[in-house]
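One protein chain is absent from this view; the other protein chains keep their places.
After this line comes subunit A, so read on.
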């Protein structure tokens, strides 16, 4: 189990973040504005002129909560790929920390705390934009932020485990190209996965992103039901927990040898 050193790493990453939080904050607001304007409003006006999305809501209201969660996936994987490999291999900051009482499990926990912070603040900014665009249909829309957090951790933890095993960073580009981008496009963010052929639907259901997107959308539209919601939460928590265990193991094997 992680100890107090996890908070020390969280504090260290926050101290670094303070140096460039402005540009990161601008991005956290600007990106949702651009996406919701281009796809939600402009593209959405075309979609809404046709048969539209199921549930009788406008495309903007359908898209916005999904994008909020998909953005969390990108933030979480971004923070857990190159920065983690860098801390292991390039800057070797993890080596410095393991010379203190900290253990690998503390570093994984501290890293995930920081990712949690980044994802939560970005998702909160996204939520404000979403509200400003009038894309919410239920007060439960505020719960999309914890859903984004959980989805972020479901990606951050396994990607951290991957980073702890890599010698070269080339695998991150492959991860982005062959897993994250297809997931982003086909896991229900932009259209219901029911539009896909049956085989691909099954694949979509297996992705953590689909669970996050679906739960966030149900909450934002006020159509969430306890049973499916718990299933989504459980599935995401499983990815996060298993990923964290693998990450701690991989980091121990890598750095304590």
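To be clear about the criterion, a contact is a pair of C-beta atoms (placed from the backbone, for glycine too) under 8 Å apart; a residue touches a chain by one contact, two chains touch by 3 or more; residues count from 1.
In the analysis below, contacts and distances are computed from a predicted model.
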Candidate names "Corrinoid protein of di/trimethylamine methyltransferase", "NADH-quinone oxidoreductase subunit J", "Lipooligosaccharide transport system ATP-binding protein" or "Cytochrome c oxidase subunit 2"; UniProt protein name, chain not shown: "Lipooligosaccharide transport system ATP-binding protein"
Residue of A:39, A:102, A:130 or A:240 touching the missing chain in the full complex: A:102
Touch list for subunit A against the chain that is not drawn: 4-5, 8, 11-12, 15-16, 19, 91-93, 95-103, 255-257
